[in-house]
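Left out: one protein chain. Kept in place: all the others.
For reference, chains read A and B in written order, and residue numbers begin at 1 within each chain.
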Amino acid sequence: MQDTLIHKGRIAEFIHELMQDSQVIAPVSVGGQARFKPIESPEEVEWGYGNTTVSPTEFILPHSESLFQFEQRGTDFNLTYNIDNVNRTILGIRPCDVSSLRMLDEVFKGKYEDPYYLSRRNHTTLIAMMCLEPGGSCFCSSFGTGPGLDAEAGADLLLVDLGEAFYVQVFTERGQTIMERVASMGTPATSADREQVEVLAVQAASNMPRTLDLEGLPEAMGQLFESAYWDKISRKCLACGACTYLCPVCYCFDVFDTCSQAQGERVRCWDACTFKSFALLSGGHNPRPSIKESYRQKMYHKFKFAIERHGYALCVGCGRCLEACPVDMDIVQVLSGAKSQVVEVV
Amino acid sequence: MTHTATQVRGLVEVVDEHHPEAERVPVLTRARSGTSIMVDTEKTERIRERVRGLLSEGRVEYFIGYEAGSDPLHVSPSFVQQTDEVEHLVWNLMSINNLVTYLKRYRKQRMGLLVKGCDSRSVIELLKLHQVKRENVYLLGVPCTGILDPKKVAARCNPAAILAIREDHDLVFIEVGVEGRTDEPQVLEFEKHDLLFDKCRSCDYPNPLVYDELVGDPVPVRARVGGKFEDVEHLEQSSIEERLSFWQEQFNKCIRCYACKNVCPMCFCAECLWEKRDPQWVTKYPNPNDTFTFHMIRAYHMVGRCTGCMECERVCPVDIPLGTIFKKIEKDCLELFDYQPGLELDVVPPLSTFDEGDQSQEDLLR
Partner (left out) sequence: MLAHAIQNRGMSLFNPFIPHIATVVDIRQETGDIRTLGLRFNNRDLDFDFAPGQFVEVSLFGYGEVPIGLASSPTRRETIEISVKRMGMVTGQIHKLTIGDTIGIRGPYGNGWPVDMLRGKHVLVIGGGIGLSPLRSLIDYLLDQRDDFGTIKILYGARTPNDLVYKHLLRKWGEARDTEVFCTVDIGTPEWDGHVGVVTALFEQANITIENTVVITCGPPIMIKFVTMGLEKMGFADTDIITSMEKMMKCGIGKCGHCNIGSKYVCVDGPVFTHRELKNLPKEL
């Protein structure tokens, strides 16, 4: 597959072409803050964005969605539902967010395939944007989920900002088809361009402000479950949903009905294990009665249970949980702290 | 008062190949990898000393103050239980969190708490509403000259390059390393006013109104630039339709993370309406109606309670100007009842009392 250079002067044309057969989702400014939204014209795109506060994965696993509508007919019920199959292109999605989708795929496939998620996933083209300047709380290089991107990560195309032009790397057939359609807008990339991309990737990785050393972490956590460390660490946590709702890998959801008269719908919407009602049983028994247990669940689900179940941590190092936390809870410090607890004991 | 980098963790020694004579130039690594924290040494020392005393005398079970955050522009709440943890405590220009919010979780314990002027108003209101017992809290009050808004600082200089922040009366000097090098620091000068949190720019009570002891001498009230209710007045002048569409647009951003509700020291219901399952009054579903209702109900519950600490606005990850709602309430409360929450212990909140001279609903609506 031939990589291409598209001069920035022609990028509007490129986006126009994408808009021909798909809804294009790109970072735009919403009251000064970058957020991915469907765009109507290429001019709306906010190119100078860092990683967005809310991940564009919200277009694949939205905050809430209708599972079905019901209508009462006598004693019977009529159920109808809609599977979203709008063609979408997410333009400018960052490598960490692309990687998070691969993790979500594992959850929503399996024995019971989730048609809502999978249909959206199948109908979405991912045009990723390499990160040249990692943000202040990024640590994606610890997971290999950024700042660059390789073919396995699951994006269709990767853009790299080379100043005058975007370098476009093709990863999939779907990406190839797009590039064939826009062939006239670009020029074939040279090996010098390729080298420049590689240099940039190395530079970006070495600029990564923070690292989390995963080595030995699950084992340490295995010993630490009952430790007072979690009590101490979680004291400042406010049990809100900011770190969960902004995490591109958190997938937990709540299900409930909304209803008026004889019709209504069943809805699912994001939920957070940090909320105190998350595990609360009717009758009042709560297996995770305090913030200590709920915050611990958050850390363990991501960094121990998921590793046991899927073989990887449910984290791509995007740093959003830290950026959003009202009390500056720093996941890297929390986990490195956990590891050093065990070292201290030994 | 000087803020100096007394403790710069994350400094790495590197040899500069191009200037072998300038061997071992310390380079500040990017902010988040190590924490460099500027502290007000004088106040920090006083706080540590007092907390050490309170703990060793057994007067408090915990002391809640601030510790270094993940970067120079943030601090984080710190729970100190043992005297050897006292060294974690700091005080600096970034000490924004209203720690009073933790009182609702530790109602029954004897807590020590660091409070600024604004924070102390939340304590007064909680005392009035019988949410805490005065004898259960030991208040270490800090007269406050204003806290810097990390967003405003970050908009003006790269937070990763900050080496030190100094304050001199109305000026703030931020020392930044050039291209990450500390040998040629550059000093940027700002009007302090421009970097302060909005609430600090119009703060009427920088000195704690309730405390057991003060750390430092009381400070004068900052001369106000512009009106306190400018944003509210601006909105009041627009039509109902414009206001509605303004707020609808804002609330459409809301992800219903409840950070605003959970950080609020005055949101203390044991079971919040928004969490109740049976009956389930409202869902977590962020449809426009439910979100609007959520914010409006919270607003109504805050009348005569909210002391304007602006924590809700600070923590909102999607930048919804929640403070404007609460300033509107404060303004109405002031105009209608001549009442401001969180000032005096023995003044009854207007919505908790009735007297014959009260204006009727018709009067109010007129």
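The working rule: contacts are C-beta pairs under 8 Å (C-beta built on N, C-alpha and C of every residue); 3 or more make two chains touch, one makes a residue touch a chain.
None of the values given here were measured: they were computed from a predicted structure.
Chemist: Quick one: say which of A:9, A:31, A:188 or A:287 touches the chain that got left out.
Modeler: A:287
Chemist: Can you say which of A:43, A:152 or A:226 touches the chain missing from this structure?
Modeler: Checking each option in A:43, A:152 or A:226, the one touching the absent chain turns out to be A:226.
Chemist: Which is it among A:119, A:176 or A:211 that touches the chain not included here?
Modeler: A:119
Chemist: Contacts of subunit A with the missing chain: which residues?
Modeler: 67-68, 70, 72, 75-77, 79-81, 83, 85, 107-108, 110-116, 118-119, 122-123, 225-226, 251-257, 259, 264, 266, 268, 271, 273, 278-283, 285, 287-288, 293, 297, 300-301, 304-306, 308-309
We adopt the following convention: only the chains that are shown with their structure count from here on.
Chemist: So, what's the distance in Å between the C-alpha centres of subunit B and subunit A?
Modeler: The mean C-alpha positions of subunit A and subunit B differ by 30 Å.
Chemist: So in the complex, which bits of subunit A are touching subunit B?
Modeler: 30-33, 35, 53-54, 63-64, 136-137, 207, 209-211, 232, 235-236, 238-242, 244-246, 254, 256, 258, 267, 269-272, 275-277, 280, 282, 291, 319, 322-324, 326-330, 333
Chemist: In the complex formed with subunit A, which residues of subunit B make contact?
Modeler: Answer in residue numbers: 29-33, 69-71, 74-79, 97, 101-102, 105, 159-160, 249-250, 253, 255-259, 261-263, 275, 277-278, 280, 283-287, 311, 314-315, 317-319.
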